[in-house]
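I have placed the structure first, in the form of structure tokens, so that the comments after it can refer back to it.
Note that one protein chain of the assembly has been removed; the remaining protein chains are unaltered in position.
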Amino acid sequence: MSLFADILSTVFERRYVPFGLGRVDSRPLPDLTAELIGASGEVTGQAAARAILDRYAGMDDAAKRAFFTHLARERTIDPAALRAALEVYEKGEDKASYRALMQAAEPPRQELIRRLNQVPGATRALVAMRADLLRLGRGDDALMALDMDFRHLFASWFNRGFLVLRPISWESPAHILEKIIAYEAVHAIDSWDDLRRRLQPADRRCFAFFHPAMPDEPLIFVEVALTDGVPGSIQALLAEDRKAMHARDAKCAVFYSISNCQAGLASISFGNSLIKQVAADLSAELPALKTFVTLSPIPGLSRWMEAEGLKAKDDEALRRLAARYLVKAKRPDGSPLDPVARFHLGNGAQVHAVHAGADTSDKGRKQSGGAMVNYLYDLSKAAQNHERFATAQEVAQSAEIRALAAEKGQ
Amino acid sequence: MSLFADILSTVFERRYVPFGLGRVDSRPLPDLTAELIGASGEVTGQAAARAILDRYAGMDDAAKRAFFTHLARERTIDPAALRAALEVYEKGEDKASYRALMQAAEPPRQELIRRLNQVPGATRALVAMRADLLRLGRGDDALMALDMDFRHLFASWFNRGFLVLRPISWESPAHILEKIIAYEAVHAIDSWDDLRRRLQPADRRCFAFFHPAMPDEPLIFVEVALTDGVPGSIQALLAEDRKAMHARDAKCAVFYSISNCQAGLASISFGNSLIKQVAADLSAELPALKTFVTLSPIPGLSRWMEAEGLKAKDDEALRRLAARYLVKAKRPDGSPLDPVARFHLGNGAQVHAVHAGADTSDKGRKQSGGAMVNYLYDLSKAAQNHERFATAQEVAQSAEIRALAAEKGQ
Amino acid sequence: MSLFADILSTVFERRYVPFGLGRVDSRPLPDLTAELIGASGEVTGQAAARAILDRYAGMDDAAKRAFFTHLARERTIDPAALRAALEVYEKGEDKASYRALMQAAEPPRQELIRRLNQVPGATRALVAMRADLLRLGRGDDALMALDMDFRHLFASWFNRGFLVLRPISWESPAHILEKIIAYEAVHAIDSWDDLRRRLQPADRRCFAFFHPAMPDEPLIFVEVALTDGVPGSIQALLAEDRKAMHARDAKCAVFYSISNCQAGLASISFGNSLIKQVAADLSAELPALKTFVTLSPIPGLSRWMEAEGLKAKDDEALRRLAARYLVKAKRPDGSPLDPVARFHLGNGAQVHAVHAGADTSDKGRKQSGGAMVNYLYDLSKAAQNHERFATAQEVAQSAEIRALAAEKGQ
Partner (left out) sequence: MSLFADILSTVFERRYVPFGLGRVDSRPLPDLTAELIGASGEVTGQAAARAILDRYAGMDDAAKRAFFTHLARERTIDPAALRAALEVYEKGEDKASYRALMQAAEPPRQELIRRLNQVPGATRALVAMRADLLRLGRGDDALMALDMDFRHLFASWFNRGFLVLRPISWESPAHILEKIIAYEAVHAIDSWDDLRRRLQPADRRCFAFFHPAMPDEPLIFVEVALTDGVPGSIQALLAEDRKAMHARDAKCAVFYSISNCQAGLASISFGNSLIKQVAADLSAELPALKTFVTLSPIPGLSRWMEAEGLKAKDDEALRRLAARYLVKAKRPDGSPLDPVARFHLGNGAQVHAVHAGADTSDKGRKQSGGAMVNYLYDLSKAAQNHERFATAQEVAQSAEIRALAAEKGQ
């Protein structure tokens, strides 16, 4: 039976033979990828695409690495063909030579990935495939080049214009909420009761970006606390016995945790858009909100202090060192040493305040001696902050931080 | 005020200043496109993107052509840079040289279009932009090359995996239904009452593909009649006074009209997927359905008869000529002369039956002397049909058609 | 086969034998109603209920009148039984005697109607049944007494707490919109284009109450125009070529049409709640709205003028007579003669302004010489207005109306 019969029977009978359960096409994978790339349009492509995805789903790491290596080596660009197409194009830039050049300039694996995506539900499988690639390909230049093609396509598919912001609440479906528990990367959620405390009170909010082709998979989410003032302790902010305030009375929105959910979407940036969009939505809903601020970890502080041979004799000294670290410690390229600082300063935020004893968890004590920082998203200064940061690597900071960082001594 | 302030104020205040109403950025468009392509990530891009889209929305055709020409000439590939990157890559295929090659090989306008799409609602505007380009650029090689880039991106964005099939019924929103009335291309819908007759009876169905980023815009739709047997008259099929049958008693599903809705998505093929998906869904819902067939126009029959100097003296002669035309009349490349035949045969359907007096409308009489044709989607033969058509240009046909086409005389 | 088998087979097979299509139970209707009232709980009731509804659906008016007469005469209260139960109760008010009294005091047809309502979809059928009863029973005391029981139950079922307010827009389902066209009672909607002009512009709104058991049937709807000031002409308000304003700039919300949709819900009052709820929702959405006003017909003006032998020599005279009519013409019980006035004054509105030449349609000229009136819903005065109206039949009115009504002469 030919492939096309396969497609049609799959399509017409897919209520009986769901994705992944059918008879597996046993031909060598290179044959399948060749067929999928070369197939005459979409007509016969779906069967090959499904076969490849089904096969992939059953592979162990060695087989996956072999598959990636096949794509990396045999479905890459052909320099000679590209050179030939380029020469024709340079002689006369017409439509036909442009088309030929574009075809030669794109590695066939890009079209392969696009055609794999024709299968219903494939987007999620492809995101998982890239997670495998990142895990297995580290240090292998050819596989990292292959990853560039995945990343290139994903940046197009997961374009901001295609993402949907959805509030996450205690009324959200349980199968989404269990992912929030699983993916929380900053302050672990240790039970459903803990989750409820982060979602249900009137002064708590959570928002996530979703992609329509993966509606059950949050891509990134942010947890927000509505407060009266800028907070200086994560434990106080999340205390079980605190009394919730009315949202309409809150003056400050605190972004206290941002977590990426999909390893397969690494380097596809959503965080900046998410913070802005959430701030916009909250601002529209709650006009009393005047301050948008984070309560953020300082993950590299302890390591830096150790490297520099610095010790904090008291809280005040720790705050001084934290301020100094955040505004003065740099990577060779001049950007801030602290990764969280790089993210928020790159978004146009400023270093607003530092607090000792702000995160008394083991992790907090270990990474920063318990210190945390507020980055302030101040609308009237954000544009200027961003431009100075981008062009002159100037770190926006409050007067208090400036003074603290300038103090002498440990 | 810098651009970034612009973004943020737009974002934070967009409930007050909706898209398209803000102060227009008056800088030259090339400055804006340069900024958007070069912007450091997504942070400052949205303001420039919005400015370009706002400006575009106010342009007349001359200005649009100038804008397209700018993209075609100044945001295209740089052959010298591509050659240089290729040479480096050929010397050592590592990650860095691959990245550089990929960047040089992609015309900057592709990234420009992707970044324009960051603006909420931009997808629809970009589809409309391509419709303009196709209208204004006909015959201009540089603009047609630009169109290839649009088409390349749209093929990725409107990938089958991202489309959603939705039934259209008399319970659908009126603003969608008025688009069905407007876009129907085969058998015009002349009023809301006419539309209701196509949607509301138990033996009528309609389905459309939608893209999540344009949820109010059908991309393509198909109208279906559920019948007892294969029909031979479109007027009888659509008669106002016919008696509707129960859907569960129908044995035959007739695809009697397929219409593309978006000029800006020309050449992005959806029809094949739509027919298959609808057939699959109907088959699952209504197990008594055994036959999936079209009732299709023969748009080129009269023209061909005239060119060949043929005349039909009676209905039987017309059927004979229609059969001969459909299975034997070819284009220089060997494919069928009739465009509708090319579409359905390319999908694996067969020419099943021809009918005289089947379309008594002015249009029907003019284009085919009133003749119509059924293309049969027979699952057990479709794969073989497709392969023979694709490889040997063999036209699948019923015995009856074969006999008819073989008859001598006009 | 017993009734219970009937139920179960109906229930289990209802995807094959939908409501109304089954074999009809041919026993005399009194047997069926006796069985339904007496059935042991809900277990066997549904089959009898369905049988009665099916039979009813096929009846002509004579048969319906006979059915209603059966309910009126044979399923009414038994005075002797009630007297007996009352005597027992008076001797000792315990739980058992109360239960017996309550049973004797409720006519069995109430329980019959409740049990008919167990059938899925029956609520709509019962509302239609009452419409028949009102039509056929006019002037027949026994049938009007039966209607009191329908009305009593419907007042409970269609309690404000169970109603849902939904906006109606051009994005609403077409099968709902065609009902808006059909039910509009004040200013006829003559085409789908006309409907679109009432729904789609940014300064137009429409809201309806729905009941969850009849989600496709609006119960009552109100059409609203958002304007700059209080309008004095319905034709100007609805002009095809007017320019729509931004909703957020509107200062005035004009309720220009309120229509009841269900004849079977006559005397179940929704209008007061609808206006209040819509005003509340609009006020929350559009803070600039300061004035809530109607533009209402004066249906009894011409008739009153004729009865009083009054003629208006010019517009100003017509306004004077209209004001006088609205605030001074009374029914024997002291309430306003004009039915629309009774409705709005009863809601606490005041007579705000009258306009000549405000409705130039045939209907408008005939009923009121073209005059219309604004009733003002002024929040700070509505409570006082209502109380004075309810207790002292005092008509709230603006100073302008008071002066106009006091003017002498025709």
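Structural remarks
All chains are identified by letter, namely A, B and C, in their written order; residue positions are counted from 1 within each chain.
Just so we're on the same page, contacts are C-beta pairs under 8 Å (C-beta built on N, C-alpha and C of every residue); 3 or more make two chains touch, one makes a residue touch a chain.
Fair warning: this is a prediction, and the values are worked out from it, not measured in the lab.
Within the full complex, the chain left out of the display contacts the shown chains A, C. Note that of C:31, C:61, C:74 or C:93, the residue touching the chain absent from this view is C:93.
The hidden chain makes contact, of the residues C:48, C:71 or C:122, with C:122. Within the complete assembly, C:382 is the residue of C:112, C:129, C:298 or C:382 that touches the hidden chain. Taking the complete complex into account, residues 170-175, 177, 192, 196, 200 of subunit A touch the chain not shown. Residues of subunit C in touch with the missing chain: 1-9, 11-12, 14-15, 40-44, 46, 77, 79, 82-83, 86, 89-90, 93-95, 98-99, 101-102, 105-106, 114, 117-123, 141-142, 144-145, 148-149, 152-153, 155-157, 159-162, 164, 212-213, 269, 272-273, 276-277, 279-280, 283-284, 346-348, 379, 382-384, 386-387, 390.
The rule is short, and it goes like this: only the chains that are shown with their structure count from here on.
Between subunit B and subunit C, the superposing rotation on Cα atoms measures out at 180°, rounded to the nearest 5. The most central chain, judged by the distance from its Cα centroid to the centroid of all protein Cα atoms shown, is B.
Averaged C-alpha coordinates give centres for subunit A and subunit C that are 55 Å from one another. Of all residues in subunit B, none touches 2 or more other chains.
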